[in-house]
Structure formats: C-alpha cells, structure tokens
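With one protein chain withheld, the remaining protein chains of the complex are depicted in position.
This part shows subunit A:
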Amino acid sequence: MAKNQNVLKSIPTLTPALNKQRVKPRPFHKRIEQIIGYGFILPTVILLSMFVFYPFLQSVYLSFFMTDPLGNIVGFVGLQNYVDLFTSKEFLGSLKTTFLFAIFTVPTGIFISLLLAVLTHNKLKGMRIFQFIFALPIAMSVGTSSIIWLLLFNPTSGVLNYLLNLVGLESIQWLTDPNWALVSVSMMTIWLSLGLDYIILLAGLQAIPKELYESAKIDGAGSFRIFSKITIPMLSPTIFFVLIISVIQALQAFGQFNILTGGGPMKSTNVFVFSLYQEAFVNFQFGLGSTRAFVLFVIILLFTWIQFKFGEKKVHYQ
C-alpha cells in the first residue's frame, strides 16, 4: 500500500485522485468495531436480561408450579393453575371489571381530550395557557391524584356531593356504593390520563398540513364539514394509537384501585392487576399470581399486535 502511494505520488496527474480517495474515512478496524459494539450495549444487555428477559421466562415457568409463601417451588401442577384461573369466579369477575373499566375510561377520555385539543388548536390569544392547563395531569402521579380524589369523593364534605346537592340531587356514596365505585375510579382515571391523550392528539392536529384547511376554505366548506372531512380522517391514525395505548393502560391500572377502593366494595373494583397483586403479595400465591401475569401478557400482546397490524402503516409519528 505504502509502496503504491509513492508510485502514485510520482505521477503528478494522479495525486488529486489519491486525495479524493483519502477524503473517504478509513473503516474502523473490524475486531475493534465488534468489541466497541458489544461493549457499548453490554450494560443494557445485562440489565434487560436480569430484569426483563429472565423474569419473563421465570414468570411463565412459575405459572406451571405451586409455590410456598417464600416463592420456592413446591410442585409441578402443569396447566392446573390455568384451569383453576379460568374457572375461578373471582378471576372471571375481575376480567369483566377490567373490561368495564376500559369501556368507561377509554372512549370518554379520548372524546374529552379530542375536544380539548380541537378547542386549543388555533391562534387565539392565551391558547398556550390553556394548553399548559390541559397538559397538567401528565405531571400527576397516581399516588397523589388518588389522595386528592379520595377527598373530593368524600360523601359528607367532598366537593362532588356538595355540587350535586347544590343542583338538588342526592348525595352519592362514590366509593362505597358497589354500583358507583367503578364509575368513580373511572372518573378519576379519565382526569389522570387526560394530559397524555391531550398532548398526543394536539401534536396529531398540529401535524395536519395547513394547506388542506386553506383549500377547503377556498372551496367554501364550513367548519363542521372541515372537521368531519379533513380533521377526523387525517387524525384517525393518531386517535387509533391513543385508543390502543389507553386500553393497555386501563388493563394495567392498579394504584388508584389500591388507594381509593381496595378492590371493593363487594369486589366491584377488583381489576386485573389488583387481583394479581392480591394473589401474589397478600395471599403469597406466587405461582397463581404468575399465571395471571402471563394471561395479562397475552391480552396486552393482542392489543399491541392489533396496533401493529392495523395502525402502523397509517400512523405518522412526528
């Protein structure tokens, strides 16, 4: 190589070509490249193996075993845990409650955040303040929000019953009436997840090209027509995306149930993760708990797959 360079240098007309070749950086040494690559991902590989891959396999494994309260395996039971689970009234009830919870929270939450996004997507004065306010719940944790709402739901001195009484309605036992408890937790959850849904939908609105609106206006379309013929179709991938992540979040809800209702009254708010928590960390049935965990994984995988299958092509991430 060095020899060749000397030869080339001796021919004046070829020097520029040589320089040009030198502009292209030399590739890194192959073995060093391998070492650097593995070295850089090593911390993540170790952490994910320990805290995601291994526990995931262990969870599947445990779901076929009986365990003692310390988590030690007592005996192989095969599919018995799964048979027990799907014949358990408590579990089927909790599945039903979870889906009800998703039905209560997801469509209403998306409708409200869409309304807020549409109302604040314009150049009117003060919109940034409103945008900040509607994004606020994103900063709220499930812990502090639950405490606040626990006091708002208070049957004697809470503000919700005060407002009901003000308009002549009777007080509601928000968290202790089995007919109301799930609705109440749903109200609080809609509020809590409003910030996230709102931010995503507003970003989706902002990504719609302005030219579309302008040409529609020139064609004389009214604002309702513009909304139904341009905004909604253009926004539908984003709405679909919010729909799927909201369903998945509803399936994972735990904190608000643990603080507000403790799964009661009469198991009326015994949602999936709450019942998993009870089984594993109150009854210390880690095997049965893992069975629930695996079922949860399959259900969530199904929704992720739906998102992937039907949403991916159309969703433009900004």
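Heads up, the rule we're going with is that a contact is a pair of C-beta atoms (placed from the backbone, for glycine too) under 8 Å apart; a residue touches a chain by one contact, two chains touch by 3 or more; residues count from 1.
Note that in this section contacts and distances are computed from a predicted model.
**Student:** The hidden chain: which UniProt name fits, "MBOAT family protein", "NADH-quinone oxidoreductase subunit J", "Carbohydrate ABC transporter permease" or "Glycolate oxidase subunit GlcE"?
**Tutor:** Matching "MBOAT family protein", "NADH-quinone oxidoreductase subunit J", "Carbohydrate ABC transporter permease" or "Glycolate oxidase subunit GlcE" to the record, the invisible chain is "Carbohydrate ABC transporter permease".
**Student:** Among A:P55, A:G93, A:P155 or A:P178, which one touches the chain that has been omitted from the display?
**Tutor:** Here the residue in touch with the unshown chain is A:P55.
**Student:** Given that one chain is not shown, which residue among A:F76, A:F130 or A:F227 touches it?
**Tutor:** A:F130
**Student:** Give the residue, chosen from A:S146, A:S186, A:T231 or A:T261, that touches the chain omitted from the document.
**Tutor:** Answering carefully, the residue with contact to the hidden chain is A:S146.
**Student:** In terms of residues, what is the contact footprint of the unshown chain on subunit A?
**Tutor:** The list for subunit A reads 22-23, 25-26, 28, 32-34, 36-38, 40-41, 43-45, 47-48, 50-56, 58-59, 62, 70-71, 115-116, 119-120, 124, 126, 130, 132-152, 157-159, 162, 191, 194, 196, 199-200, 203, 241, 245, 248-249, 252, 254-255, 258-259, 273, 276-277, 280-281, 286, 289-290, 293-294, 296-297, 300-301, 304, 317-318.
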